[in-house]
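Only one protein chain is missing; all other protein chains are in place.
Up next is subunit A:
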């Protein structure tokens, strides 16, 4: 039995004026402890797929199972970090990181301590009484990650978490997140449109193509890259090869004359 099983998902958004098919015929599996990336141009249904996996949207067709059970939002088994940090501006950092525990009614001493420890692990000391807007973009993103991890989800999903950050912050955070998740043995899905990031962070990469969104191709990241930190992966000789082959595929689905 697979850890996460996504079986033949179709999804169409219905509005008064149109019916947009965002996903068609998407099936994939993720093993426990695995790090998988969804790569693809915008509009190919990546965010939609994450929402379906999180149980926020019911797909028009298909099934998502986590450890053999249908997913729902009640069990707090899936942590989902949205495309922007969406920290609540009227809450302090402390209130923000404890939000998940508060909502699920599990504000227990050891869990609160765990959240605070995570914050420290993310390199954020004594920011608890501050408000989100007093922090930089990279710090906010780390706080959002702590908020998501604080409920100890079995599966973590990150939707383009580094896309709004400057390059250096992005590289540092890639390392930090990758190390943290590895140390917890967390299963994770990362959505990105950055080929380098997908290679640096993951064990496998799913390339999506639009119109309607479907899996175009799946890539295994070579073993020698998987065990390296993202930063070292980018400097490894095998990196260029896999980058080239993903780049070629991406070109074929996103013709150059679009620009």
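Convention: a contact is a pair of C-beta atoms (placed from the backbone, for glycine too) under 8 Å apart; a residue touches a chain by one contact, two chains touch by 3 or more; residues count from 1.
Following the convention adopted for this analysis, contacts and distances are computed from a predicted model.
**Q** The chain dropped from view, which UniProt name applies: "Cytochrome D ubiquinol oxidase subunit II", "ABC transporter domain-containing protein", "ETF:quinone oxidoreductase" or "NitT/TauT family transport system permease protein"?
**A** Options "Cytochrome D ubiquinol oxidase subunit II", "ABC transporter domain-containing protein", "ETF:quinone oxidoreductase" or "NitT/TauT family transport system permease protein" considered; the missing chain's recorded name is "NitT/TauT family transport system permease protein".
**Q** Hey, which of A:12, A:60 or A:84 is the one touching the hidden chain?
**A** Checking each option in A:12, A:60 or A:84, the one touching the absent chain turns out to be A:84.
**Q** List the subunit A residues touching the unshown chain?
**A** Looking at subunit A, the ones touching the missing chain are residues 51, 54, 56, 73-76, 78-80, 82-84, 86, 88-90, 99-100, 103-104, 131, 133, 151.
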